[in-house]
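Yeah, one chain of the complex is gone here, protein chain that is, but the others are all in their spots.
Chains: A, B and C, in written order; residue numbering restarts at 1 for each.
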Amino acid sequence: MDLDFDKPIKDIENKIAELKTLNLKSKVNFASEIKVLEKRCQEQIRSIYSNLTPWQVVQIARHPKRPVLQDYISLIFNSFIELHGDRIYADDQALIGGLATLDKHRVMLIGHNKGKNTKENIERNFGMAKPEGYRKALRLMKMAEKFRIPVLMFIDTQGAYPGMEAEKRGQAEAIAHNLTDMAQLEVPLIALVTGEGGSGGAIGIGAGDVILMLSFSIYSVISPEGCASILWRNAKFAPEAAEALKLTAPSLLKMGILNEIVEEPIGGAHRNHEETARNIKMSLIRHLDTLNQIPLKKLLKQRFEMYARMGKP
Amino acid sequence: MDLDFDKPIKDIENKIAELKTLNLKSKVNFASEIKVLEKRCQEQIRSIYSNLTPWQVVQIARHPKRPVLQDYISLIFNSFIELHGDRIYADDQALIGGLATLDKHRVMLIGHNKGKNTKENIERNFGMAKPEGYRKALRLMKMAEKFRIPVLMFIDTQGAYPGMEAEKRGQAEAIAHNLTDMAQLEVPLIALVTGEGGSGGAIGIGAGDVILMLSFSIYSVISPEGCASILWRNAKFAPEAAEALKLTAPSLLKMGILNEIVEEPIGGAHRNHEETARNIKMSLIRHLDTLNQIPLKKLLKQRFEMYARMGKP
Amino acid sequence: MAWLKKTDVKSKIPGNLKLNIWTRCPACQAHIYKQEWEKNLKVCPKCNYHGGITCTERLDLLIDPGSFEELYPDITPRDTLNFKDEKGSYENKIKETISKTGLNEAVITGYGKINNRKVALAIMDFRFLGGSLGSGTGEKIFQTAMAAVEHHLPYIIVSASGGARMQEGMLSLMQMAKTCTGIAQLKKKNLPYLSVLTDPTSGGVSASYAMMGDVNIAEPGALIAFAGRRVIEQTIRQKLPDNFQTAEYLLEQGFIDIIVNRKNMKDLIGKILDFNQRK
Partner (left out) sequence: MAWLKKTDVKSKIPGNLKLNIWTRCPACQAHIYKQEWEKNLKVCPKCNYHGGITCTERLDLLIDPGSFEELYPDITPRDTLNFKDEKGSYENKIKETISKTGLNEAVITGYGKINNRKVALAIMDFRFLGGSLGSGTGEKIFQTAMAAVEHHLPYIIVSASGGARMQEGMLSLMQMAKTCTGIAQLKKKNLPYLSVLTDPTSGGVSASYAMMGDVNIAEPGALIAFAGRRVIEQTIRQKLPDNFQTAEYLLEQGFIDIIVNRKNMKDLIGKILDFNQRK
């Protein structure tokens, strides 16, 4: 999938590729022309990506080449032992978790598990978790509490799965239960929105001590399409809704929803997984170092106050 | 269903009924004959019911006229507010619970819910609970803990339901979870076996501070039929297995499994629901009065020691 | 998570009736004397349909007369996002709603007495922007939980809500975490929390405090849902059972403790609270 606003960038990239091919085939050397074009390309990227509309950010947050949880697991963490199951009903592969090491830190890592292709996405229900996913997450959080290790929550979901079976098995109860128990969980909780932060499905593993977002991720109470189809009576007004909902990281930082934005490389995470992962890693380590120093009582008090402040008139 | 060893009793009862009919039809008065027969009938009952084999006790414990939970609810308790659901998957009508008043005591009542006829039994799965039943029971126990009210557990089940769906949804986990959490539950727990105490399905709501049994109830690690078909390789040796398993209340009292036997009326609970209920009520009140006086720490210590002693070499 | 439209909440008067003394049950279509409808607490005498009522009507049903002490009456919605849709600004919508309903937010909160026992309570009102969970709503529900904790009182929340309030964006979503933070405090202090779910209770409200009662009580027939019926039908491309997402369905599925008729609600709540022996 190519983004339409990426077209000027693509055009230059194609030209560079052309010249590189010519370089190989002919005797003429286009090295300097390529250099010029590469510079222009970088400028083009910078110019486009520093003036994105919210709707364009939505496209980036949903980009199929954007890194998913499994990319981050291999790029950020030294080791990962996946733990399965909610001990009640099933193991939900849309939301996974396990014991992970990050530098010198040992953590419980939980995250929405989008796939990298159609087959994976079908197996993982496109990262849309069912109640059993949220219940597994809570079980693992309580294990983290027992082991006194922090919990990292990687958020990337359109939303909690809105299927009949999920509804029947208590999607609402599962999310509510998580929110209630997370309020008192006796270890640091760090939430990071890496792609789509879709409503209840996101906050079900999102009520942390620290809330971070990648710079081109989104976090919203409702999808722009959903909002448009209700308030504009037509989903095609999604761009307007995206604008109105203030769902980008900078807007949310300003509103006090976020603690911090984790910068993506110029041109977005999909252009450079490694650099994205490095930025995340640095941010997580910094926050872990800080949170681990805070005495438990103070940590819980801070968390309480953080949510008490949310939207306070 | 008539019990075969009840035949001599039935015979006298039939004769009495005959004479009573004659009394109405004819001029001759058989009052004195009836009196004699009634006395003989009582003696017969006493003689038969004081020399029952374990297998005969099994028959009585399973008698279709034996009172079931709904009888006890109306005969023993002043009020009952049924509370539904495990907040996870379903409301299991094979194992129900709710807030009940018993004289001046407020309690959480939980019990296997056998039906009084085929229709009820199908709705209630013959009192064989699924994981959602045990999970509801645990939820209600935790509510009782919050409200600081004792938990009464009426046990009457062939066993936990051995169906595919129950297995799939974690029958083993549900029972194990209950046993583990009951060990630390911060309110008094009274278990009473009223009919069949069938193995894991019974103990799943049975690990109390006090364990009581009605005098003709049974409590066993396996059904006599099941035991016979494994160890005798034929279910028809169930009477032998019943003997060997020591599943009657007096045997279990001797072995230190029980705290006390609640006496049934002569001839068994099925002959007199009201008297059975009265005896249970008196016993429960006495135990509630005692247990409510015990400080929490001591209660938990006593419970711990009671189970630590079970089968200690 | 957006609120649901609920067009059938107001009773429609049959057109052929000149005098304004009849109403029609939205469920069974029976014609009912308006007076009887009111006297019967807006419950259909024919089919037991429980119609929507205002938060003040609910208050009268639940607590001892004259016992209400309101808390935080002045909290109103704020248009932090400067939200505008096709039909205009959220700010104007707030103003209109306030003047139309006489309410300042989608919930009223305070202390009251149930059979002479003091409780903290929050009662939502569907008329106020579909009972949606805005920042003001969340703040009132949260602060009242804190008041209950401070004064050691049981807390009762009566929900009637389509879900989150889109016009407040993420501030609205965060109210789910905020209100659950309040519920967690009650839980920690072992204070009873009863949740009453009325028609409708959905989206971000069902997925936060409404589902977390020690006892979840519902009115007959109430719609209780996470996702909207249409969204689910689009997702699974098949028809849903008729009673799907009704109180009765949720009881069977294990999420509702007890369904009770409106007229017996106070009595039931009083009885349940009597069971709490924790000092």
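FYI, contacts are C-beta pairs under 8 Å (C-beta built on N, C-alpha and C of every residue); 3 or more make two chains touch, one makes a residue touch a chain.
The model shown is predicted, which means the values in this text are computed figures rather than measured ones.
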| item | value |
| --- | --- |
| Which displayed chains the hidden chain touches across the whole complex | A, B |
| Which residue of B:L3, B:L19 or B:A244 touches the chain not shown here | B:A244 |
| Absent-chain contact - pick from B:V28, B:I122 or B:A172 | B:A172 |
| Which residue of B:A129, B:I149, B:I222 or B:L288 touches the chain not shown here | B:I222 |
| Among A:I9, A:I88, A:L102 or A:A238, residue touching the chain not depicted | A:I88 |
| Touching residues (missing chain, whole complex) on chain B | 160-164, 166-173, 175-177, 179-184, 199-200, 202-204, 206-207, 219-222, 226-227, 230-233, 237, 240-241, 244-247, 252, 255, 257, 303-304, 307-308, 310-313 |
| For chain A, residues in touch with the removed chain | 79, 81-91, 99, 106, 132, 136, 143, 146-149 |
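The rule is simple: only the chains that are shown with their structure count from here on.
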| item | value |
| --- | --- |
| Chain closest to the assembly centre - both centres taken as Cα means | C |
| Centre distance in Å when chain A and chain B are each reduced to the mean of their C-alpha atoms | 55 |
| Distance from the mean Cα position of chain C to that of chain A, given in whole angstrom | 33 |
| Multi-chain contact sites of chain A, meaning residues that touch two or more partners | 169-170, 173 |
| Multi-partner residues of chain C (at least 2 other chains) | 253-255 |
